[in-house]
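Omission of a single protein chain aside, the complex is shown with its protein chains in their original locations.
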Amino acid sequence: MKADDVAARGAAADAPGLQVEVEQRLPMPLAGGFGCAAGELLALVGPSGAGKTSMMRVVAGLTRPQSGRVVVGGRVWLDTATGVCLPPQARHVGLVFQHYALMPHLSALDNVALALLELPRAERRSRARHWLEHVQLAPELHARRPAVLSGGQQQRVAVARALAREPALLLLDEPFSAVDQMSRQGLYRLLADLRRELAVPIVLVTHDLAEARLLADRMAVIDAGRVLQQGSPEAIHRAPRNARVADLVGLQNRFRGRWEGPAAGAPGRGWLRWLPDGAAGHPDPAAWPRLAVLDKGRIVPGSPVTWVLPGDAVRLLDAAASASPAAPGPGATGHADTVRLPARVAEARHLGEITLATLDLPGLPGTSLRLTLAGPRRRRIAAGDRLDVELDLDGVHVMPAREPGNLPPAA
Amino acid sequence: MIERGRAPVASSGELLPRSAARRRLLRQALATAAAVAAPGLRAQTPAATVAAASDLKFALEEIAADFERAGGARLRLVFGSSGNLSSQILQGAPFHLFLSADEAFVFRLADAGRTVDRGRLYAVGRIGLLVPQGSPLRPDGTLQDLRAAIADGRLRRFAIANPAHAPYGMRAREALQHAGLWDALQPHLVLGENVSQAAQFATAGAVQGGLVAHSIALAPAVARQVRFDLVPAHWHRPLRQRMALLRGAPAAARDFHDHLATPSAQAALARHGFEIPHPPARE
Partner (left out) sequence: MDWTALVLSLKLAAATLVVLLPIGLALARWLAWGRFAGKAWIEAAVVLPLVLPPTVLGYYLLVGVGGGSPIGRWLHETLGVQLTFSFSGLLLASIVFNLPFMVQPVQRAFEAIPRELTEAAAVSGLGFWQTLARVELPLAWPGILSAMVLTFVHTMGEFGVVLMVGGSIPGQTQTIAIAIYDRVQAFDFASADRMALLLLVLSLTAVAASFLASARLVRRR
């Protein structure tokens, strides 16, 4: 278990929030854990089939893992070591299903009232009405059946039903996947309000990274049933643990290199030799640029590494009139915080409001930068244009190459 | 409680006015039906069950009605082929008195210990050729016309009771064998489960005729639509019809058993085409 994970989970463990540990091989391999404090929103992120929903079902009590432990608000919901396994009814968990799972034969009001069966009938209906108003479902819709409600309205009913139990934990399974943009904005607002009002952990399962970064305080990246990394979205984005995590959080620029060791005369910095991918290119490492990047003190000098550069650490500039002083060469990078390299646009695909660009680096054969440009960083570029790129070296994150999951980048 | 703006769709547990009315209607209908059926249910349950060969259908119904009118108990009558009925008795059927069309079945039951004694001969039956209205066959008991009809193609189908378990069917086969017609008739035969069904087949339309019990041909319901001629009695083994009380039979069954020996019952049997053994022999 990595130190930062322990720290991350530890922070959550102090607060009366959620702690999950799961380990199983069958029927689906799951490994790892995550945590979330009360009032925090944790996004469980990963590609389809990664096991996010399975993890969620374990937390909700719908499936029982081979071994695991779930503690919410100090109460033990599941502990296979001691044989404790509360059924879903006893857990007081609010679960909003991906396809809402509303009872088709009951009105919206009765659907919410279903979660309130302990109360007498009259009180049940008034509480249900209260919750429906809370999620801003118009009163004339309360008596309608789900079939005649829109997707967004159905989701609000599902949320109201989940909240009616006054749960100790709120789980949302891909809540935005089936919703149109307009309703989505409304739901973002609803979610923000809930975070503020409820003092419970909220877990959001999603494969949409952008949403996770937008809404979540913390993120847990899952792939093939394994929790790869936990932390705040920025932290993961800036410092992915390995190449797989880097891929999953959408870091497109991943390169090979060798860590040469601390940079003399520049405390806190070390030399990273940028190496070509594959057999093509100069075999002589000295011909390749050396970058002075942040030294986090974790990597043994001389070891091969993988390093990533987030898109926002790359700036596009007009090509310098004369030969760039930052032409590749030994020591050319000096001690500056940025490095400037000439680049040529290999392809530029314009899609609505974004541009997907691939830039070749002539000084570094076989290497290219992939960028998604949007908003102010967008330029009218076309294939064949010559530009300069300025790399912010503080954005470079270096990972040891022998870590499992450090596969060569896909072509 | 009706809320303002609520759509006219009932949520679970609440009735629309229409359904409520329908339910009331249904309840009333059921109550009426029960009242109608009740008399049938409350009627006096029969005191004994009599199993009789189906050739006795019309005769026995008359005799049992007389018996009841004369102060006797109410009886339940079950008809079928003698073979079927004796098989059912062996299987435990709740019959009290068995009137067989063939004494062999009674002896078999007696040997199996099911009867009180070896029974009493109550009648001798006869078979004959039954020809429905409009049939190309002639009611000729010597079966000459039948022979001709087979040859010239007038005959397509001919009904008899199943010889495997119906005495009247067995006798029909014997008579046909005697007349040398059995083999020729094979492809045309229609077998009734009992002689009553054979007669019904014979009058059903697609069948040109059959060999059935005299007693059935005499029944008013049948007689008006058929012509009939007896087959010579010596062409087959006699239909010695024997009856026996079964073990555990109640008094009512015993009474009826005795009643069948009375002159009035005997006269009824004679009217229905049976020959009465004089005096009622006990063997």
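In this document, chain identifiers A and B correspond to the written order of the chains, with residue numbering beginning at 1 in each.
Here is the rule we use: a residue touches a chain if its C-beta (ideal position, glycine included) is under 8 Å from a C-beta of that chain, and two chains touch if they have at least 3 such contacts.
This one's a predicted model, so the numbers in the text were calculated from it and none came from an experiment.
Peer 1: Which of B:K57, B:R171 or B:H214 sits in contact with the chain that's absent?
Peer 2: Touching the chain that is not displayed is residue B:K57.
Peer 1: Please pick, from B:G92, B:G134 or B:G153, the residue that touches the omitted chain in the full complex.
Peer 2: From the options B:G92, B:G134 or B:G153, the contact with the absent chain belongs to B:G92.
Peer 1: If the hidden chain were put back, which of A:G83, A:P104 or A:G297 would touch it?
Peer 2: Of all options in A:G83, A:P104 or A:G297, contact with the hidden chain holds for A:P104.
Peer 1: Quick one: say which of B:A70, B:A221 or B:A251 touches the chain that got left out.
Peer 2: Of all options in B:A70, B:A221 or B:A251, contact with the hidden chain holds for B:A221.
Peer 1: May I ask which residue of A:A31, A:V76, A:L114 or A:A374 touches the chain that does not appear here?
Peer 2: Hidden-chain contact among the options goes to A:L114.
Peer 1: What is the set of chain B residues that contact the non-displayed chain in the whole complex?
Peer 2: Output for chain B: 9, 12, 36-37, 40-41, 45-46, 49, 54, 57, 76-80, 88, 90-94, 194, 196-197, 199-200, 203, 219, 221-222.
Peer 1: In the complete complex, which positions of chain A touch the hidden chain?
Peer 2: 60-62, 87-89, 91-95, 97, 99, 101-105, 114-115, 117-118, 145, 147, 161-162, 164-165
Here, only the chains that are shown with their structure count from here on.
Peer 1: How big is the gap, in whole Å, between where the Cα atoms of chain A centre and where those of chain B centre?
Peer 2: A distance of 86 Å separates the two centres.
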